[in-house]
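Dropping a structure here in structure tokens format, bear with me for questions.
For this depiction, one protein chain was excluded, whereas all remaining protein chains were kept in their positions.
Right, chain A next:
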Amino acid sequence: MTDHKTSKEQKYDRQLRLWGDHGQEALENAHVCLINATATGTEILKNLVLPGIGAFTIVDGHKVSGEGVGNNFFLTSSSIGKNRAQAATELLQELNSDVSGNFVEESPDKLLDNDPEFFHRFSLVIGVQLPESTCLRLGSVLWDAGVTFLVCRTYGLIGYMRLIVKEHTVIESHPDNALEDLRLDQPFTELKHHIESYDLDSMAKKDHSHTPWIIVVAKYLEKWYSEHNSQLPKNYKEKEAFRQLIREGILTNENGKPEDEENFEEAIKNVNTALNPTKVPSATEDIFNAEQCENITSQSPSFWVMAQGVRDFVRNEGNGKLPVRGTIPDMIADSDKFIKLQNVYRDKAMKDAAVVSKHVEALLQSVGKPPESISEQKIKLFCKNAAFLRVVHCRSLAEEYSMDTFNKDEITSCMDSEMVLYLMLHSVDRFYQQHSRYPGVYNYQVEEDINNLKLCVNSLLQEYSLNVNVKDDYIHEFCRYGAAEPHTVAAFLGGSAAQEAIKIITHQFVPFNNTFLYNAMSQTSATFQL
């Protein structure tokens, strides 16, 4: 127990409260590669350097131009003509001395030509403002190497992100509104005994009013069972009747008026969710049924080893239920009753986790790995989050682009939304392929380029047999943008992309899957799975 924290703990205090010390450790062990230190690139990196990413490397073969300084907070006019990777690294590095900043003055295409394994060393590669051909090429290399790739682009007032990762597992997804794991529908033995230790009818008023609502619901449930053939209240009518049953249990004073028993009010309020049948959530069920969970080898990541361990628990000792989570919400109760009840759940959670540990150990041994290779702590964390596990698969760029596997349904059914912007981005890429420049960069080009861009749009739609309509307005607007990269749009993406990168690195919170589009004109966004 230190009486003052290290300066790093103080500096990172506000974010440690979100992803914990272990999340921070993962960040500090990560090495991220940024390709192209444009405004978008530096804004993304700023939001990774500030929270203390271990290291970054900027790959950029460009020189700093006057235009490039105009929208980039991390370049100054004194660096015009110099290498952009180096110039940006300097101003980003000085944001945080804990971070190690590096740069490579080379284009990604050249690097892929000369040193294709260059990118294998990174936790994550972030590619910014990349031409389509480079993107696809890099995407293929990184996919084969198993390195996560995040593509980001600012195009006029449009922001675009694409996440590519074969498999990303999340133990701590931190869901916003998680249901509690109270087991009232099927109380485990220890909980049953604890409930039995209460006799509401014989309690003094003070105790009666400070009995946890979980106990109250459990007691009245017993009453209900005896009158309803041991069936849970199922529909609204029955739940309403059950609530009434509880309400009738509120003590009355000598005049027959009900006393103020907040714990009973809490019980009534919680009837809706407290009686939900305990079951394995479908996302977790999918994880149990996944091939990676079934076939554990010595190469299996610990996530899948633990998944099988929990699955075995569910199928055996758990009787179809996950290990008890072990937490209960706060509720009106005296300290003693609450702590005792909380301990009943906590102890059961520990017991269940220990059983899961045995399964995991056996599994590890069966594939020739030492049982300590997955720590008790990790298994406990896994069990606690068993209902919130998530696995994200983001398709490769090759699959997205291929005529055989592109997601036609998603595209055609979402045309009323930001999907049209996605098609426009593909169209300007086509334009770039044909004309070696983007449309409308100079004022005199705008008029003519509108027609040329329209041809690109039509050829794209035709090639993919997309029977959709792209309004001329969008074609005009995308010419108008002249491939500009306004700073505020770059900054919006900078925050968005950095957070997704942090999710990937820490394996906490759930990344998007897999295409994100932001429209700064309307301040709207959408996510598509392409």
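Note that in this section a residue touches a chain if its C-beta (ideal position, glycine included) is under 8 Å from a C-beta of that chain, and two chains touch if they have at least 3 such contacts; residues count from 1.
Just so it is clear, contacts and distances are computed from a predicted model.
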item: Omitted chain, identified by the protein name its UniProt record gives, among "Apoptosis-inducing factor 1, mitochondrial", "AP-1 complex subunit gamma", "POP1 homolog, ribonuclease P/MRP subunit" or "NEDD8-activating enzyme E1 catalytic subunit"; value: "NEDD8-activating enzyme E1 catalytic subunit"
item: Missing-partner contacts on chain A, residue numbers; value: 1-5, 7, 10-18, 39, 43, 46-47, 50-52, 65-71, 73, 76-77, 80, 94-97, 156-157, 173-176, 210, 330-336, 338-339, 342, 440, 443, 446, 472-473, 476-477, 480-482, 484-492, 494-496, 498-500, 502, 509-513, 516, 518, 520-525, 527
